[in-house]
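A single protein chain has been omitted from the complex, and every remaining protein chain is retained in its original position.
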Amino acid sequence: MTTEAPPVVAVDRPQDSAPTTGVRAWLSRHPLAAYAIRRFGLYLVELWGALTIAFFFFRLMPGDPIQTLIQTLQQNYIYNQQASAEIIARYQHEFGLDGNFFSQYLKYMEKLVLHGDLGPSLINYPTPAQDVILRALPWTIGLLGISAVLAWVFGIIIGAVAGWRRGKLGSSVATNLSIALSHVPYFFIALILVYVFAYSLGMLPARSAYDSRIEPGLSPDFIGSVLKYGLLPGLSIVIIGTFSWILSTRMLMVPVLGEDYLVYAEAKGLKGWRILTRYALRNCYLPQITAFGISLGFIFNGNVLVEQLFNYPGLGTTLVTAIQQLDFNTILGVTNIAIFSVLTAVLILDLLLPLLDPRVKYWK
Amino acid sequence: MSEQAVLEVSGLEVTYSTNRGDVRAVQGLDLSVRRGEILGVAGESGSGKSTLAVALLRLLKPPGKVTAGSAIFHPKGRSPVDLLKVEGEELRVLRWSALSYLPQGSQSSLNPVMRVEDQFRDVILEHAPQRKEALSELIHRLLAQVGLEPRVTRMHPHELSGGMKQRVLMAICVALEPDLVIADEPTTALDVTIQRVILQSLADLRDDFGVTLMVISHDMGVHAQLADRVAVMYEGRLVEVGDVHQVFKDPRHEYTRQLIESIPRVGRRAS
Partner (left out) sequence: MRFLEAVLRTVRHSRRLATGLVILGLMVLLALLSPLIVKAIGGSTDPLELAAYERWLVPGPGHLLGTDQFGRDVFAMVISALAVSLQIGAIAGLISTVVGVIVAFVAGYKGGWIDGLLSTFTGILLVIPTFPLLIALSAYAKNVSLFQVGVMISIFSWPFAAKTIRSQVLSLRSRPYVDLARVSKARDLEIIGTELLPNLLPFIGVGFASSALGAIFGLVGLEVIGLGPGGVIDLGQIIFNAINTGALTLGAWPMFVVPIALLTLLFAALNMINIGLEEVYNPRLRGVAGE
């Protein structure tokens, strides 16, 4: 993750001679609605594009995963080596593999979009893949969501202070540590944390998401256990994430500090922390909201490894297991849900931004 | 007009250190500002007039440094203080309630993500919390003073024109009735017609609030219209200071004469 360019800042409202009736006129009178519609349209295009890329990526892969999958299926469930063409055809139909690429694609999209159906999972046949995924989803949302937001908040606060007090020792330590560690995989820290706190000191659990002796439910015991088990995986995401947000916030902060309105705020005789929060920080956290959405995909990538290391029952572990067993529908399903979540999060943030940042140009 | 001085600058020297040696932007400057007057400071780009303003406002940033001199400031109801020495909390409290700043309107001095109203609010509440009761009334009155409607309070800076921004800045700078306002190129980069309006408002502010103004401008025309006295700077030195009529009628320094001649005049061709 590197810094994002700040959003386009409006210079002037367009003064063009807009038509007075019809859809265009309505849109030119409601720039925010026009922006929302355009943005939503772009979202649909991106979503369609990404889902299509994922589909064809898997189907066009050398070595055809489907054949392997069918073979594994035959070995696992049908002990007759000479499986009849009829049975293969039935499986192919069930897994959406009959017909040419294009008709497969159409059928796949139809099932996905209209029914949210991903087809059966191989490992848990005949459970649909979406059920397997939905079971894992809350764990990932909890772990990744909370850690990512915490890292964002910490990173922005520390980064802003580091930019504010640049030249001071603490600031330069924070900056240099961030430069060194912001591109390190979460997994590295996770491994060190596990080694120290789980294996050497034995203070925290190294695997799983909760104590299996406790009945899952809304009991204090269970929640405590979830928190305790989530601490190490969460911490590894928070630590590295914080460093990368420190760096980008500081990079946004320093040019803001040279702005005329900061000099003016100083001339106004406002208290230092007020200038920092209301003048400096307010102008640089807004681009970071967009950057947060964009970084989610990247965070998900890193999260896969963390989950795998801790054997955390989330999407990452589900994905890796599915890959190891060539559970095609589940792999594609996890990919799709990750794509969908990230693009939707970016959409929501982009739609919120005009409400938060008065400068964002949403007309045109 | 009283002859009592609000500010007495003596022996001011400001140096910018670069890796090619030191550049003295202001040297040996003595100047006093009288209560209630409008003092114009003239000079071309690089003459040191802006450096003088930022040094007095204590907004000078490295590599700039005040290397000598004093600036004794006499705020009403407080003891005199050397503007160049005062530090920390003492300086912060002095700001705006006694010494305020009117930047160039074309600069982005207004915080782009705050409503106009909040940019009044923070500075007033910081220095005069007792005004909280009648705050919006006060803001509306200040805006009316510079000819702006109350709806401006709800707007963001990017919705304002250059002239409107300059007027908002003017209203903010007199909000706490300071002893001295230092205005840095208040009309630069504005339309000629708007320049006139701004100058008129500035003159009105002096009449209505009795503030003392120090107006920095490269434009001799501004000084001719607005100032009571004019100080002329050239290469970091004060070459001439005097009553506006006297300076324009009978400039003592050759440079001043050239500056005056640079004003376009009706009926005379530019040479």
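Labels for the chains are A and B, by order of writing; each one numbers its residues from 1.
As a working rule, a residue touches a chain if its C-beta (ideal position, glycine included) is under 8 Å from a C-beta of that chain, and two chains touch if they have at least 3 such contacts.
All values reported here derive from a predicted model rather than from experimental measurement.
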{"item": "Shown chains touched by the chain that is not drawn here", "value": "A"}
{"item": "Sole residue of A:104, A:182, A:236 or A:329 that reaches the chain not shown, by the stated touch rule", "value": "A:182"}
{"item": "Hidden partner chain, touching residue among A:58, A:105, A:154 or A:222", "value": "A:58"}
{"item": "Which residue of A:209, A:262, A:319 or A:353 touches the chain not shown here", "value": "A:319"}
{"item": "Footprint left on chain A by the chain that the document does not show", "value": "2, 5, 45-46, 49-50, 53-54, 57-58, 61-63, 65, 166-167, 171-172, 175, 179-185, 187-188, 191-192, 194-195, 199-200, 247, 250-251, 254-255, 293-294, 296-298, 300-302, 304-305, 308-309, 319-320, 323-324, 326, 331, 334-335, 338-339, 342-343, 346"}
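Here is the rule we go by: only the chains that are shown with their structure count from here on.
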{"item": "Centroid spacing, where centroids are CA-atom means, of chain A and chain B in whole angstrom", "value": "51"}
{"item": "Touch list for chain B against partner chain A, complex", "value": "57, 59, 91-97, 100-101, 103, 107-114, 122-123, 126-127, 156, 158"}
{"item": "Partner chain B, residues of chain A touching it in the complex", "value": "9-11, 259-261, 263-271, 274, 278-279, 282-283, 286, 357-359"}
